[in-house]
Structure formats: structure tokens, C-alpha cells
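The complex appears here without one of its protein chains, the remainder shown in place.
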Amino acid sequence: MALTDPDRLFPLDPGARGLARALYDHVADLPIISPHGHCDPAWFAGNDRFPNPAALFVIPDHYVFRMLVSQGVPLADLGVPSADGRPVETDPRVIWRRFASQFHLFRGTPSALWLNHAFEHVFGLTEPLTAETADAAYDQIEALLATDAYRPRALFDRFGIECLATTDSALDDLSAHSAIADSGWSGRVIPTYRPDTVVDPETPGFASQIDRLGVLTGEDTRSWQGYLAAHRARRAYFKRQGATASDHGHASARTADLPASEAAALFQKALNGACTAAEADLFRGQMLTEMARMSLDDGLVMQIHPGSWRNHSGPVFAQFGRDRGFDIPMRADFVGGLKPLLDAVGMEPGLTIILFTLDETTQSRELAPLAGAYPALKLGPPWWFYDSAEGMRRFREATTETCGFYNTVGFNDDTRAFCSIPARHDVARRVDCAYLATLVRSGRLREDEAVEMAHDLSYRLAKEAYRL
Amino acid sequence: MALTDPDRLFPLDPGARGLARALYDHVADLPIISPHGHCDPAWFAGNDRFPNPAALFVIPDHYVFRMLVSQGVPLADLGVPSADGRPVETDPRVIWRRFASQFHLFRGTPSALWLNHAFEHVFGLTEPLTAETADAAYDQIEALLATDAYRPRALFDRFGIECLATTDSALDDLSAHSAIADSGWSGRVIPTYRPDTVVDPETPGFASQIDRLGVLTGEDTRSWQGYLAAHRARRAYFKRQGATASDHGHASARTADLPASEAAALFQKALNGACTAAEADLFRGQMLTEMARMSLDDGLVMQIHPGSWRNHSGPVFAQFGRDRGFDIPMRADFVGGLKPLLDAVGMEPGLTIILFTLDETTQSRELAPLAGAYPALKLGPPWWFYDSAEGMRRFREATTETCGFYNTVGFNDDTRAFCSIPARHDVARRVDCAYLATLVRSGRLREDEAVEMAHDLSYRLAKEAYRL
Partner (left out) sequence: MALTDPDRLFPLDPGARGLARALYDHVADLPIISPHGHCDPAWFAGNDRFPNPAALFVIPDHYVFRMLVSQGVPLADLGVPSADGRPVETDPRVIWRRFASQFHLFRGTPSALWLNHAFEHVFGLTEPLTAETADAAYDQIEALLATDAYRPRALFDRFGIECLATTDSALDDLSAHSAIADSGWSGRVIPTYRPDTVVDPETPGFASQIDRLGVLTGEDTRSWQGYLAAHRARRAYFKRQGATASDHGHASARTADLPASEAAALFQKALNGACTAAEADLFRGQMLTEMARMSLDDGLVMQIHPGSWRNHSGPVFAQFGRDRGFDIPMRADFVGGLKPLLDAVGMEPGLTIILFTLDETTQSRELAPLAGAYPALKLGPPWWFYDSAEGMRRFREATTETCGFYNTVGFNDDTRAFCSIPARHDVARRVDCAYLATLVRSGRLREDEAVEMAHDLSYRLAKEAYRL
């Protein structure tokens, strides 16, 4: 029995479906460009086998465990590590059974599509996952994970990944990336410069992080100029390790462009832990503009991922820490927020800033009009909660008419669930082909244009936008 | 001539339409669970005949009369009672003719679907309502209303209503519900605890309402602890009369969780009429959290209906009072608003809080992410302006991918238009079957899952979520 439908996500109308299928056939086997995500480079450095099915599919995946939590399953019962020392389930088979018995919760969600795709196409399962089939599925996955063909590098190759970018702290030594480079393996796994902890005055221990930045770079990071120079040095180091991009996860898209003396004074306040919340926000905003200026110089593509209220549940954060499925989107303002940065560098054709949003209302109202005017701006694909068939369709419908296709940058899987990567790219390719087929069949695009666009959206735009 | 299309609201694609019809056939005749609405329990207590067609379809239905008002028909001409003593039309046939002559205004609206459904399936009309057919329609409806088969209890039984919840002031003596219980009639009509007037310091005569609460319960409602105890007592009374839920209609979703001493001081200020607008809002927010804690104890399901700017038109409110079609939605913030309550009780698996919204942008951005994480939260169906084919479709498309189906609670008709209840549930069942069929035909759900989901969405989820 197939767990996935060969015509999934194509339009219902037979004519449009046939065309979507034809377009998809052109792009289904293209290499995967994964320019932004959260895979662990240590997987590919060490190439150790994945520990067990629960550790692969359940424990690290907040999409999966939050859904079970929402229906009353305690996080501890799913083996999610605690932050306060409380005991959690350690038997992977018990965790797997709990997951399997609740698999119906994922009906209609992208998680179901991704998981079924991996179950069928990566692990050869043929029965829907239920309480009854849980053990057989566990055994089959476990047996395969024990084989060399299911080690990280082998799967990377099998998945057809041409390039995979990880996301790495500015203070990371990138030893895993070095180890990959030194290993002789041909897989391209590159870092991304993510300086959040050293640009956010509200990071616990901010000053000591800045000191570490100084130690790593030999710069006097207690001075504003030295601090900026240290960022430049780390960016250069990341570039030498293969990075082509930076990434910035701020609470908002607020930017600033202060006179240097004011920025320097604000930085001192931040170092002294004396910033108000408003000043901390201003400093983060200033640093986005500084990073954009550095991008102009060093060519790193800049990504901005704003708008998540991290760790919304106080108790869950206290008990289990970060990334536990309790990051909730907020309303965003790109029009006012980005203006200082855009007045500074928005008209630079050599600069690429890729914007992501967790507030879909900004797609047609703010993002597409901005990206459809400023040369420096491009739109990232639907992110996180919108990385789904409907989310992708809404994104195309909301943005294409205003900024076209060429101000978008193809797909990001943005995942830490390695085995979902082929499934996620497959979903994006199918949804885009469905959209293109719909445009053709409703007289808004010629078929030859659609063929070219299918390739561009699946492969070329990501590669070019991220300078890969 | 049929006023309703047997395939209405199904997908256009023939394959999906066939499947939607098959799914619908499974659920079309299921009993109606109506866990939230505004029917008058006195109808079923007294079982008097409905007075006339205008009193049944026009005068009490703000969906209907506001549309005519928007095109220049004065409220007074439609028999809507005035608040300032001005005379209003009293001849039901004249009112009916005005309504009939403007029936084209409802083209494309859910009101047209509901009204045509009632006209055809409840009253056997066969001609579209127009100025020309107005009198014949009036006469036919009037003749039927005079028969016993069209008295409230008979219609309740004929409509297949398994349970109907009304919405009742905390100060209501529930005598109508008692009368129903004592009557020997088998219909299940239960109250819902709606304490708005005794938790909102901005209610005119707030302190005297609180005094009445004291008289009813024997508690010292001039003290914070006595006030809370009085709520507990009234909730218990409502429970004994069959209630399984409370309902809260606040201007916003703002909650608070103050230390008891601060809450007590704020309550005294409220009693003294000394709250600023911000303090009144804070008190309402505090009471949502208090009510959630009481729900944890007594098991009443909590509903929150925030975000309506009541009585937007000053002149209409002065002349005609409340519920005159001039309640307008506002932007909502659930993420910040609910945090205090959620930090207090959001992780309780035994608690059920059902959230409604008048701001659709919150569905994908806030509500689905929150309900897809917090065990205490569930999403109510599309409400009021969104209780429609497109509103329901958008709701499913915006929420399912993030929180699945099982964090939703089936349908509420939320109506005071009794004869529209079958039509409204029919619309919901059709739209959900259309959505499920679309998922199946696009490879996102198996057909056996869709059959189960159709039943769940039409019947089981409402029954379970509301503990009926």
C-alpha cells in the first residue's frame, strides 16, 4: 500500500492536473539546494548512525511533539530533554508507540505528508502508522538505521542534496565543518553566520559573549569599532569555511541607522547591562543595518527571520527550555521597521536581503510591495507554520501579482528533521507546479514560460539568490 | 421549483464533488449538537406558537435587518423596537413585504442560503422570495405557524436537535430551563454561564449587579473572596440546571493574573466606579483567569468570544439599543493577551478553553499555533461574520495545517434565528465534507480517514469538547 499519492498536491481539475504533473516531471529529480536549515553538521562530520527511530523522528522535532502535547501528552513522556532535571522517558520504543498511537492527530497537516513520505520513500514502510503497526515500523526503521546506507552521508547523497547550509552561532568554531572539509567526502555542507546572541543585549550574559567574540578575533570588542571589526572578522572566517549568508532572528523587523557616536554609546549601555527594553530593541535594529552594510562589503547574503514570540509558555520554558513548540508568531511591521535600513542600503543592487515572515498579512500588504521596488530585497519562501501546501499557495497568490517570481528565492526547508528534506522540497515543487499549471490553464502564463519557471523555482533561484 | 441546490457548497470538480456528496451522505442526518447559541429558552418552556413570519425571520435577526438598513431602509420601518420611544412599524405583513422586496440584497450571502433552506425545507415554499411572491409566502408561513407541528418543541424535535445550549446571564434564575425540565418534554435545552455584566466594571450599574449576585448566592459580594465564591455558587447552580460551559464576551482577549491582594484592590475600585478604562480592562482580564481556574475545579468548558466593537454607531445605539447590526469586528491579539492566563493554567490537560475570533488574520498566525501547543486550548468554529461557506473554508485552510482537526470543536450555530439552525449545520457539514474531499483528492488524506473525520466534525468533536 502506498502511503503517498503520486498526484498529491496537484490541482483537482484534470486538465490542470495533467499539466502540473508534466511540469513536475521536469523538476522532480533536480538536485536539492538547501540554503537555510538547522541540520547538525556533526552528523556529517562524524557520520555516526542515527540512534533510533524516536531520536530521528520524534524527540528533536517540535512540529511533531507539540501536536501531541496539545492533546495532553506530557513532553516528558515523549523523551524531550528537560531543563530542570525532571526525569523523562528514555525508552525509544515507548516514545515511538506513543507517537504512533496519536498519528491521526496529524491528518491534514504537512507533518503527515513529510512523515509518510519519509516512511515510504526512505524506509520502505507500506502500512499507515497506528498503534497496531507501531512496532513493525519501529523494527524496520531501526534495522535500516543500523546499515551503512542509512548513515548521514549516505542519506545526504541519496537525497540528491547539492548543498546544505547549517545555521551556526557567531561564536561557533565550525570544527564540524572543518572536519567535513578535511574528510574527503564530497558533500557540500556550509555554515551560516547567525550572530543573534552577540547582537542582542537581552541575551543572558551578553557582555561575556562579547568578550568571547573579542578573544576569538583578537579585537577589542569593548569598543564599538572593535566590536564591528570582530563581526567582520567572524564573517570572513565563516566565508572561508564556505558560508554565503548570514541569518538574523529578531523579535521584530525593526531597524535603525543611528549616527556612529549614538550607536557607540548604546553599545556601551548594552555592555553594561543598562539598556531598557526599548534601547535593546534599538540596538538590535542598529545591528541589522550594520550587518547589511557588512554584506555590501563581503557579499554575504542577509536573511531576516523576524516575528516569533520565543518560549511563549513560561512553565514550559522553565521545565524544558527552548525550541519546545511554544514559539508563537506575532504581528509584524516591515514598512516602518525596515525603513532606516532601506534608506541606508535598500537601493544597492549588489546587496541581497531575504525577508521571511510569520505574519501572512504582510505578504501582499508589505513584503511584495517592498520587494517589488527595492533592489536589495527578496522574499524568502513561506516559513515555519506556513511551510505547507496551503501556506505556499497563499504565498504565491499573495505575492506574485505584485513582485513577480523573480523577487522570490525558491525554497528553504529550514528543518532539523533530516529525513524530511526530500519530502519538503517535493511538497514545494508540487505546489509550485500546481500554481504554474493553474496560471497556464487560466491564461495567465504561457506553457513554455511555466516550464522555465518550474525549473527556476525548484533550483535556479535558490542557487543564485544564495550565491551557491 | 427548488430553492436550494442538492449539491450546494460541494467542490466544482466532478470527482471531488462525488466524494464530498458521499461523505455528506454519511453525516447529513446526524443529530444536531448546538453547544452555543442565543435561542430563548422561554420558547421551549411555554411552547407558544411563533407570532408571525416577520417576528420569526426579520425583526430579531440582525443579519437580516442590517443589510436592509445598509441600503437605506430605516430600522423603524422593519419593526425593530426602539430604545427612545420612537414609533416603529407594527404590521408584520408590511415588514415582510419590505424584506421580500429587498431579498436580492442577500445574493451571495449565507443569509440567503439559510433563509432559502428554511423557506423550502421547513415551510415548503417553492418560489424565490420577491415583492411579487411576498404575500403568498407570508400566508403559507403564517398558516403553518398556526399549527401544532410548528410550535417550538415540535420544530426542535423535527430539526433533530440532540442538545441546545442557550446563553444566560449569571443573574438569570433559569426559570425557563426549570420549566422545561419540569414539563416532561424530552428536549435537552441547557443554559450557559455568561457573567459579562458582573465581571465588567463598565457595565452600567455594575455595583448593583454585584449586589444582586450577593443576594442570589448569600455571599458577601462586596469582598473579593465573597465575589469569587458567588461566581462559584452561580456556576454550580447553572451546572445543576444542565450547563456544561461558560461564555465570555470581552472587547479583547486580554487576560491578567494579578496577586490576590492587587486583584482585591482592583475589585474595590470597580465597585466604587473608580476604575480607569485601563483598569476596567485589567479587571476583565483578571476575571478571565479566575474563570479559567474555576473551570479547572468545576469542569465547565470555557468559551471566549472577544473582539467586537459593540454598538459602533452612537446614534443607532441611542435610538434602538443593543444588537442592531452595528457590532463591528476589531483587530485581536491573542498571543500577548492570553499569556497570563496560559502561564497560569494553559498546560492543564483537564481544562478546555474554546477560542473564537472576529479577526481572521489571527487564525493562522496566533490561534492555530497556540491551540497546536497548549493542551487547554481549542479553536471554536468561524464566528458571526465568518459563519459562511468562504469563512469556513478559510478557517480550515488557515488552521488545519498547524493544529490539525482535533484541536477544533465542530460547529456552533450561535444563532437566535431558530429556523436557521438546520440550515447552518447543513452548511457546516457540506463545507467540511467539501474540504475533506479536496484533501483526499489532492492526496492529503485517505478516504477512510475522511469518512471518520466527517463524522467527527459534524457530531463527535462538539459533543466531546463541550462534555455533552
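The chains carry the letters A and B, assigned in the order they are written, with residues numbered from 1 in each.
Everything that follows uses one rule, which is that contacts are C-beta pairs under 8 Å (C-beta built on N, C-alpha and C of every residue); 3 or more make two chains touch, one makes a residue touch a chain.
As the structure is a computational prediction, the values presented were derived from the model and not from experiment.
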- request: Based on the whole complex, identify which of B:Ala146, B:Val215, B:Ala274 or B:Met330 touches the chain you can't see.
  value: B:Met330
Message: So one chain is hidden, and I want to know which residue out of B:Glu262, B:Asp297, B:Glu390 or B:Asp448 touches that hidden chain in the complete assembly.
response: B:Glu390
- line: Checked against the full complex, the residue among A:Ser364, A:Ser388, A:Thr415 or A:Ser458 that touches the missing chain is A:Ser364
- prompt: If the hidden chain were put back, which of B:Thr109, B:Thr133 or B:Ser223 would touch it?
  reply: B:Thr109
- request: Name, in rising order, the residues on subunit A that touch the hidden chain in the full complex.
  value: 11, 13, 15-16, 333, 335-336, 339, 342-343, 346-347, 349, 361, 364-366, 368-375, 377, 397-398, 400-407, 438-439, 441-446, 449, 453
- request: Just the residue numbers, please: which parts of subunit B touch the chain that's not shown?
  value: 4-13, 66-67, 69-72, 104-110, 112-113, 128, 309, 312-316, 325-326, 328-331, 358-361, 385-386, 388-391, 394
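Everything below uses one rule, namely that only the chains that are shown with their structure count from here on.
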- line: Cα centre of subunit A to Cα centre of subunit B, whole Å, reads 40
